[in-house]
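My questions will all concern the structure given below.
What you see is the complex with one protein chain gone and the rest in place.
Coming up: chain A.
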């Protein structure tokens, strides 16, 4: 199936028994008749937050080890691509 917006391929995911299609290009989601209602119903039955959306490119952020730097805004990812970090990536 092709995305009606950007014409990339759409992939089918199953969320709590509801089939939804997500575009591999623009990440837009296509719902069949009744699926939105089904998802809303599931959500209302669920006391916890709604299930996560279908996977983006990297669904779960990988976890660091126990001694790892706290990620999620507190890491030093800003070094990546900088000259000093480049030096470290390229040497023994």
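Here, a contact is a pair of C-beta atoms (placed from the backbone, for glycine too) under 8 Å apart; a residue touches a chain by one contact, two chains touch by 3 or more; residues count from 1.
In the analysis below, contacts and distances are computed from a predicted model.
Visitor: Not counting the visible chains, the remaining one has a UniProt entry; which protein name from "ABC transporter permease", "Aminoglycoside phosphotransferase", "Sulfurtransferase complex subunit TusD" or "Simple sugar transport system ATP-binding protein" does it give?
Guide: Missing chain, per its UniProt entry: "Aminoglycoside phosphotransferase".
Visitor: Tell me where the left-out chain touches chain A, residue by residue.
Guide: With respect to the unshown chain, the touching residues of chain A are 57-58, 61-71, 74-77, 79-81, 83-92.
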